[in-house]
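Yeah, one chain of the complex is gone here, protein chain that is, but the others are all in their spots.
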Amino acid sequence: MSVDVAWVVAWMKRSAQVISEHRVELITLDREIGDGDHGENMDRGFQAVLTKLDDLPAAATPGDVLKLVATTLISTVGGAAGPLYGTAYLKASGAVGAETALDGAALVALLTAARDGIVLRGKAEPGDKTMIDAWTPAVVAAETAQSSGAGETEILAAAAAAAEAGAVATEPLVARKGRASYLGERAIGHRDPGAQSTALLLRAAADVAAGA
Amino acid sequence: MSVDVAWVVAWMKRSAQVISEHRVELITLDREIGDGDHGENMDRGFQAVLTKLDDLPAAATPGDVLKLVATTLISTVGGAAGPLYGTAYLKASGAVGAETALDGAALVALLTAARDGIVLRGKAEPGDKTMIDAWTPAVVAAETAQSSGAGETEILAAAAAAAEAGAVATEPLVARKGRASYLGERAIGHRDPGAQSTALLLRAAADVAAGA
Amino acid sequence: MKKLINDPKNVVNEAVAGFAAAHADLVRVEFDPVFVVRADAPVSGKVGLVSGGGSGHEPLHAGFVGLGMLDAAVPGAVFTSPTPDPILAATKAVDGGAGVLHIVKNYTGDVLNFETAADLVSADGLEVRSVVIDDDVAVKNSLYTAGRRGVAGTVLVEKIAGAAAERGDTLDAVAAVAEKVIANVRSMGVALTPCVVPHAGEPSFTLADDEIEIGIGIHGEPGRERIKLEPADAIVDRLLASIVEDIPFVAGDTVLLFVNGMGGTPQIELYIVYRRAAEVLAAQGIEVTRSLVGNFTTSLEMQGVSLSVLKLDHELTALWDAPVQTAALRWGR
Partner (left out) sequence: MKKLINDPKNVVNEAVAGFAAAHADLVRVEFDPVFVVRADAPVSGKVGLVSGGGSGHEPLHAGFVGLGMLDAAVPGAVFTSPTPDPILAATKAVDGGAGVLHIVKNYTGDVLNFETAADLVSADGLEVRSVVIDDDVAVKNSLYTAGRRGVAGTVLVEKIAGAAAERGDTLDAVAAVAEKVIANVRSMGVALTPCVVPHAGEPSFTLADDEIEIGIGIHGEPGRERIKLEPADAIVDRLLASIVEDIPFVAGDTVLLFVNGMGGTPQIELYIVYRRAAEVLAAQGIEVTRSLVGNFTTSLEMQGVSLSVLKLDHELTALWDAPVQTAALRWGR
């Protein structure tokens, strides 16, 4: 699949599907070290995205879709994840501008802008046990793949794999941001729900690009 | 033991002891078809009786002791059982008057007056699944024993055995008085807590008389 | 059993002490025997109102002591009606020369203990009358039970009779107002979970994870029937149907709707219940003009709710609206 507006739309539809499928898993992760709503919040948001996608104008660009997703998530998710993911997609939209087909550099820019947006709002650093711990390795892996000449599909696959590893790697951490930070040592051994949802969303991006 | 003031005092001390020993059993019976306080209420009352017995004047008659028990129970037990048992001992006190030694007739009068006092206050009939279902057979058995020439100890033993059988016989009944009456058919299979406490109190009377 | 208590034997005394400390502007408290009175008791020339009963139903009754409601509350042990002594002492403490009304919930223990206290009070030459509340439609009133139970409707009786006393009604008139409320209020409740009496240490009954008890009493006495958990709306419909058909309430009636939490029910659920109940009444042409929502007649930590509906007229409405200044109900002051 070429990385164009159809890809972005398909990515978002797949996102809605995987979030819905993993709703309970995300709720459970958040019950363990948060307040048990992450899966519910994300599912509500992406179901709203699904509805909104139907009204997209025919001439929409990838940036238009990302912006629509951003505003929809901001106005439906709530909690910490709503503004954070909302900002991520908003900044990603800005990064791809009016381009209609995204090459490797554009994808790296998209992911970098998304990550930077989350950091801007949430002030988390790597190792704080947040979604940043999935986003940052994903950005690094995407850059590395792109600079070693990989194609779009491989770049996304590298990002997804790194995000998944990053989510797993949050397990031994003590949290320093978000609700889990109140737990101190007791957060150890639990995966961060936001990092896990990031891994799911980036896996969706890669799978859709790979035609899977 | 002769049935005099020493017997009444010993009866009340034994009553305090058995009620305390059966506190949890009475609570459990009352939890099943009432509100779970009967054992607690009776135990509070008889512990207060124990304290009061220490201050008895040397010249006290059986009637004086019964009256002291009555007023103590009325002012410490509360619930349905407080006024009912209080009235029972008050009427029993009246029935034995100023006598210092109680013969068979006096014992029958005591038990009859106690039962009648409860009926006066509570308006229960036999078969209503209340303490009356222990008291009434006890009165009948005492009368029968006395009219067939039994001694005081045997009269009390007959009353105790009949009260115990009466308590057991409340199990298949539907209640028509007290809290258990709200239960309808669901009271079936449970023993009435007040009938059970009556059986314990009359057994204490018989045991003390028999020197047991 | 997990409770924020010390020795179970001291639960009532410690709670009353805390209540007195927190509300010293409203009440005074005596400990031997235990009762709670208005800070300014006795109010000269005013009919005194005394209620009481087992503890565990807070804020009933102490939370309703104050201007425009009760003059005294007599708390017994948990779920055990008080003995006559404190009822007698409270009655004397609130006697302002116009007589005293005893407001009694219809339970054998309450009735008998208040009866004894009233006898003793009368013997002392003080004028006392009693009203007995039996608003719970879960119990069929018949010769074969101890009669209907007094439940959350008690709050409405205490508020409205209290307002009548405050405006200077005579003892007979206050009793008549109380009887009018009693005649016009009906209630029914449901339990989702049981409660645990501190000295018992075990739940008063058990319910499976998918069971609820319809018609529960306020002492955890089982009710009319045990059914599978249903959506809130279906539960409300059941309770309301029993209530409405009882008096009956009919189209054109003006009512007060009271949604009462059993102690452990989140407020969000009480309002979900209120919404449905108000809708159903409206659909029957019964107009809800006053409302009360909250945990007012509780059964310790029990989760559940009761609905009460009171038929209003101008007099009852005005008395309901009259100022009240107590720990648990307050307006107009």
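Each chain carries a letter (A, B and C) given by its place in the written order, and its residues are counted from 1.
Everything below uses one rule, namely that contacts are C-beta pairs under 8 Å (C-beta built on N, C-alpha and C of every residue); 3 or more make two chains touch, one makes a residue touch a chain.
The model shown is predicted, which means the values in this text are computed figures rather than measured ones.
Visitor: Considering the entire complex, write down the shown chains that touch the omitted one.
Guide: Hidden chain, whole complex, touched shown chains: A, C.
Visitor: Identify the residue among A:P83, A:G104 or A:G166 that touches the chain left out of the display.
Guide: A:P83
Visitor: Looking at the whole complex, which of A:K13, A:K52 or A:R121 touches the chain that is not displayed?
Guide: A:R121
Visitor: Please output the residues of chain C touching the missing chain, sorted low to high.
Guide: On the side of chain C, residues 2-7, 11-12, 14-19, 21-23, 55-56, 58-59, 63, 78, 192-193, 209-210, 212, 229, 231-233, 235, 259, 263-276, 278, 288, 291, 293, 295, 298, 300-301, 303-305, 325, 327, 330-333 touch the unshown chain.
Visitor: Touching the missing chain, which residues of chain A?
Guide: Per the touch rule, chain A residues meeting the hidden chain are 27-28, 31, 34-37, 40-41, 44, 74-84, 121-122, 176-179, 181-183, 186.
By definition in this document, only the chains that are shown with their structure count from here on.
Visitor: Centroid from C-alpha atoms only, then distance chain A to chain C, rounded to Å. What do you get?
Guide: 55
Visitor: What whole-Å value do you get for the distance between chain A and chain B if each is reduced to the mean of its CA atoms?
Guide: 75
Visitor: Which integer distance in Å separates the CA centroid of chain B from that of chain C?
Guide: Whole-Å distance between the two chain centres: 32.
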